[in-house]
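Entry: subunit A
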Amino acid sequence: GRQTATPTPAKRTTVTFWHGMTGTSQQTLNAMIRDFNHSQTQYRVVASGQGNFANVQQKITAAAKSQTLPTLAQTTYTNVPDYLHGKFIVPLNGYISKRTLNRIDPTLRQVSQYQGKTYAMPFSKSIGLLFYNQDLLRQLHLTVPRTWHDLVRDAAKAHAHGYTGLALDQTFRPQWSALACQAGTPLVAKHPRLSSPQMLAATDVIYQMIKHQTAATAGTDGFGNVRFLKGKTLFYTGTSAAIGIMQTNTPKGLHWSAAKMPSFRGNPRVYAVQGNELVMFNSASPAQRRGAAALMKFLLAEKQTLKWAKATGYLPLTTKALRSQDYRNYLAKNPAAQATVKSLPYGKPDTAFYGYSETQNAATQVADELATLQTTPKQGLAQLQRKLTALQTDGE
Partner candidate 1 sequence: MQVTLHEITLAYDRQPALLDHFSCTLPDGKLVALLGPSGSGKSTILNLLAGLLTPQAGQIFFDQTDVTTYDSRQRNIGMVFQDYALYPHLTVRDNIAFPLKMARFKKAARYQRVAELADLVQLTDQLGKFPQELSGGQQQRVAIARALAKHPALLLLDEPLSSLDTALREELRTVIHHIQRQTGVTTLLVTHDQEDALQIADEIMVLAHGRLQQIGTGQALYQSPHNLTVAQFIGRPQINLCAVTNLPATLRTLLPAAQLAQATTLGIRSEAVHVATTPSPLTAALTAQVRLGRDTQSHLHTSYGDFISTAIAPTTATAVPLTIDRQGCLLFDAQGACLWSGGDDLA
Partner candidate 2 sequence: MRVLTTFLWYLLLICGAILMLLPFAWMILTSLQPATTTLTMPTNWLPRTLQWVNYQHVWQLAPFTRYWLNSLLVTTTTTLGQLFSSLLAAFAFTHLQFYGRRFLFGLLVALMLVPGELLLIPNFVTIAQLHWVNTYAALIIPWLASVFMVVTLHQAFQSQPRSLYYAAHIDGASDWQYLWHILVPTNRPIITAVAVLQVIASWNAFMWPLIMTNSEQFRTLPVGLMAFTSEQGTNYPLLMAASVCVILPLLILYVCLQKYLMLGITQSRWKGSTQ
């Protein structure tokens, strides 16, 4: 009924939006944007998929260089300092009220701040989980591990029975990162202290598992869930975003579920939060910026964020939505997703800083070398520390 009242589209402000969603996520997103466009008469959001996340980054780099940026784009908050250095990102303050922002779940909200301003709006977020094969667990008379210690033991047992204990994704940096946090210092930080014995112990956990073949990285499969879903793997650590694709790819007769990640040496639990944010660029006109803000607000509406979460497996963004009946019903039907919500309060995202991606890359490299047993944790950490120190002095 409202469409009839819409003025001619020419009068609307066009808001361009680049994202890296594909498949179902993209379809859902498109539907939501269609809804947004119908919900008001001032703005028209044009969303376009730019391939995968890496492609979106490339496009943003290219567009920033040539000053052809869209109004807003999907990216990770860790890029914010870099973008700010390039002077092409604008804070959301002034376009989105504090009240609205406060509706976002506190864990997720942490990421939106940089140097006292809000730059990023959480969008497609997920959290690390431990998936387990229910059939195998029962067969081996095991229960879901609560600590890494348990996990190591269980995995060894599985290995003894000819199974793979733990499947990791291509890189185990997120898990390592979380372990490191629990060991006292974040892995990817401006001034990490990697030489502590705690840190060494945290690194050694996964290293030893790989070395004893109780854990395996996905290597070139990209995703540990491919191996996991073949039914010969007891555990898999991945992010909650994988739930959707895992469900469609599950062969008949395989039963799995997910739990919170185990804790390390009884330290406070910390889980890796992953996913993407939305940012707004300064090349956009004030009207466009307002439009972008309107879209963000729209996406934060309970109805929309729930729709998003249910269709894609990403987290609902607002506290209210997380607690809503609707979502609880959904969780009841998707027990695997329950662990997500339980993990969320313990999530601790890395702090963004200028040069983050380089640092993270260096960490990934060391993780890869550890995974291929080319280096030992001690050497690896020393090497990383050296490298990061060099990076920092370079940057200054």
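Candidate entries met the following condition: all candidates are chains of the complex that A comes from, given by their letters.
Operating definition for what follows: contacts are C-beta pairs under 8 Å (C-beta built on N, C-alpha and C of every residue); 3 or more make two chains touch, one makes a residue touch a chain; residues count from 1.
Everything numeric here is computed off the predicted structure, so don't read it as measured data.
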{"item": "Options 1 or 2 - which one, within this complex, touches subunit A", "value": "2"}
{"item": "Sites on subunit A touched by candidate 2 in the complex", "value": "16, 18, 20-23, 25-26, 46, 48-53, 55, 58-59, 61-63, 65-68, 70, 222-223, 225-226, 230, 238-239, 241-242, 244-246, 248-252"}
